[in-house]
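Below is one structure, written out as structure tokens, with a few remarks after it.
Of the protein chains in this complex, all but one are displayed in their positions.
Here the chain labels run A and B in written order, and each chain numbers its own residues starting at 1.
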Amino acid sequence: MSEARDILVAERVTRRFGGLVAVNEVDFTIPEGAIVSLIGPNGAGKTTFFNVLLGIIDPTSGRVEFDGRAMIARPRRVGVESLVWVAPSVLVVLVGLALQATGVLGGAAIALTAVAAIGLLMGTLLLAIVRPLWYQNLLLRFGIFRSARPNDMVQAGVARTFQNIRLFKNMTAVENVLIGMHTQMRASLADGFLSTPRARREEDVSDRRAQEILTLVGLHGIGNELAKNLPYGDQRRLEIARALASGPKLLLLDEPAAGMNPKETQDLMKLISRLRTDLGLTVLLIEHDMKVVMGISDRVTVLDAGRKIAEGTPEEVRRDPRVIEAYLGTPAA
Amino acid sequence: MSVVQDLPAPGGRRGGAVRARIGELSSRHRSFSIIVGMALAAAILPVLAAVPPFSSFQTQNAWMDGFTNAGVFVLLALGLNLVVGVAGLLDLGYAAFFAIGAYAYAYAASPFGNQILGIDFKGLLGDSAGLVFWPMLVIGALIAAVFGILLGAPTLRLRGDYLAIVTLGFGEIVPIVFLNSDAVTNGTNGIGGVFRPYLPGLGSFSAVNPWPYYLTMMAVVTVVMIFCYRLAGSRIGRAWEAIREDELAAAANGINTVTTKLLAFALGASTAGIAGVINAAKLTVVSPDQFGFVVSFTVLAMVVLGGMGNFWGVAVGAFVIYTINNVLLKTLNQFFDAVAIPILKDIDFIGLQFLLYGIALVAMMLLRPEGLFPNSRRQRELHAEVIEPGADAMTLPEVTEEGGR
Partner (left out) sequence: MTASSATAEAPPARTLAGGSVRALVQLAVVVAALAVAFVVLGPEQFINALTLGAIYALVAIGYTMVYGIIELINFAHGDVFMVGTFVSLSVLINLGFTGAVREPLLLVALLVGVFLFSMVVMGLVGVLIERAAYRPLRNAPRLAPLITAIGVSFILQNIVQLFYGPYQTNAPQVFPTAAVVQIGDVRIPILSFFIVAVAVGLMIGLQLFIGRTRLGRAMRSTALDRDAAALMGVNINRTIAITFFIGSALAGAAGVTYGLQYGVTRFDLGFQAGLKAFTAAVLGGIGNQVGAALGGFIIGFIEVGAAAFGYTRWGPAVVFGVLVIVLVFRPAGLLGQQVGERA
């Protein structure tokens, strides 16, 4: 296990909200293929840290690397990005002025320049909005860095579930999973318009794959049920299925056992273990249910008041006096 | 073991089975069924127009002309349905794109416009100058799409109501710009002399013969509807639905919400652009007063009443509403003028139409928000009064996990 590389590396992540330091210089790594848990009393900063990892908010300082790539950090030289937007158009205008001065092309030069400049400006603004990967890499060359957004993280291989289930309630289970598969599908706008054979094939393949994923999490046969009609435990599984559909390397589960009875919790633990062994997934759990945490985690990290106060195997953490103190009592066994 | 039961399908068991079968068949061969449906409509409408009781209202030619005008609104409704009904973005300034398409065509296809642009199609093509209509259908759509992107780019991250207001603002700004830029747009008088479409062999469309316009409109509506259904059923359409239902969850599943919303906006705008081109080519004049909030509101009413999310529904709804307005209300006016019942005689039914729209809109929202021909998913969304399993008194309301956003 010491050979495994770290799939996620968070270095000195700090997040301030005005005067409140919600996350304070937290170092956090996740070895590939591990199941790690993040615990801590309420208000410890787990959710904020989680949100930083997912690209929902920017850290005040520190960085997060995923799969070897820098994904999250405080935005750098963002002001320069505006220059990058305007530069092509300004160039064109200068060229046009030069052309006009030297008398080449005459009156048409102005119209052409104007059109070209405006077109370029719109093009760059569109780029700034859409932010394809090559554009981000280009910006990196200039030292301009913006954190990945949540959908970028999914693209990179991080998927998550929500603490309060956020399924698409009025869609069927299969449709929910298909949404999860969004980043894995290649159909473009043109494919949509023209209903190309490729698009239709992809839909069929995706449909079958969605059914497979549902079966994987133990939801065989309910594909056409509306998400809101499913029992609670099934909804939790469906959320996991949806997360799995994006083909992640790292799965972030936010209190997956909340509201579950002991049997359901057992089944959940078995499922998570299976995800690691069968699919090679790495899992990060935020959890309050100590049965789950102690039962399946390879490693437990404890946050309190924004700082990491303990990290180690479940046994080590359980016995750590600082942890006990933070919780004011032994964790429920 | 569901905690919650879905609403029973309307129409009873047998009706439901038949409807389900038709639905299933038509979704598998969607494009084909649209073409068949539209062809049927295109054929039946002129026939209906020539028989009593419809023939007593107006001549068949007048009816056909009205159908074509209704078709403009059908196009607008289809496009707005994409934006509002499928993607859930409330656009209150939709008429702005309608205007842009119309003026785009006016610039390409009128003496005044050509002069501004520095080209002369009349000189180049003579009587067949109307040939520009056909490429302009596409170019007008593209230009409108560009403006859709321009409008959408800065505004689509706004929350629903704010987006509505901003689009409303734009919807007001665009006609004002057209109105006040006299040098370039001829101000209040608008741009006249717009070329009618020209088909080699047929010549220019005429004001007297409604059939070329009618058939062109039917064809365009068919094509647009096919695209709309395809898009809504595609990966992109799913993304739109996801965004509409829960934008945060959609983003958490990898959907680039900004781009996806922008796409909806642009596509909706392009449809309005097409409608604008056709409208300009039919009226042969474009002026700013054709594109006020009233138009945006009317199209919105059509989408809402027709059934948000359901393309056939809004198409039929738009058609019916427009036709009722323009024929029934006019006729009521004439009728009561002739018959001279005291109070009713003084009422201007045409002026009343917006009162009726308003009442219909409010009533619809209160009683049947999914519209007359609902999209089944919308119906589920809007009538769900269920206790979701897992939500109990201890659960706090939804967290917007965007740190203060």
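To be clear about the criterion, a residue touches a chain if its C-beta (ideal position, glycine included) is under 8 Å from a C-beta of that chain, and two chains touch if they have at least 3 such contacts.
Remember, predicted model here, so these are calculated numbers, not experimental data.
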Point to revise | Given B:Thr155, B:Thr222, B:Ser270 or B:Asn310, the one touching the chain that is not displayed | key: B:Thr155
**Study point:** Absent-chain contact - pick from B:Ile35, B:Ala62 or B:Leu90
**Key:** B:Leu90
Check your understanding: Which one touches the absent chain: A:Gly62, A:Pro150 or A:Gly306?
Key -> A:Pro150
Check your understanding: Looking at B:Val138, B:Ile176 or B:Ala219, which residue reaches the missing chain?
Key -> B:Ile176
Point to revise | Which residue of B:Val74, B:Val166, B:Val221 or B:Ile236 touches the chain not shown here | key: B:Val166
Review point. So that we can see where the missing chain sits, which residues of chain B does it touch?
Key: 84, 88, 90, 92, 154-155, 158, 160-162, 164-166, 168-170, 172-173, 176-177, 179-180, 293, 297, 300-301, 304, 308, 347, 351-352, 354-355, 357-362, 365-366, 369, 381-382, 396-405
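Following the convention adopted for this analysis, only the chains that are shown with their structure count from here on.
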Review point. How far is the middle of chain A from the middle of chain B, if each middle is the mean of its Cα atoms, in Å?
Key: 37
**Study point:** Complex interface listing, chain B residues touching chain A
**Key:** 1-6, 31, 146, 149-150, 153, 227, 230-231, 234-239, 241-242, 245-246, 248-259, 262-263, 377, 380-381, 384, 386, 388-392, 395-396, 398-399, 401-404
Practice item. Quick one: which bits of chain A touch chain B in the complex? Just the residue numbers, please. Key: 17, 47-48, 51, 54, 56-57, 122, 125-126, 129-130, 149-151, 154-155, 159-160, 162-171, 175, 178-180, 182-183, 185, 187, 189, 191-195, 199, 202-203, 225-226, 228-232, 235, 242-243, 246, 259
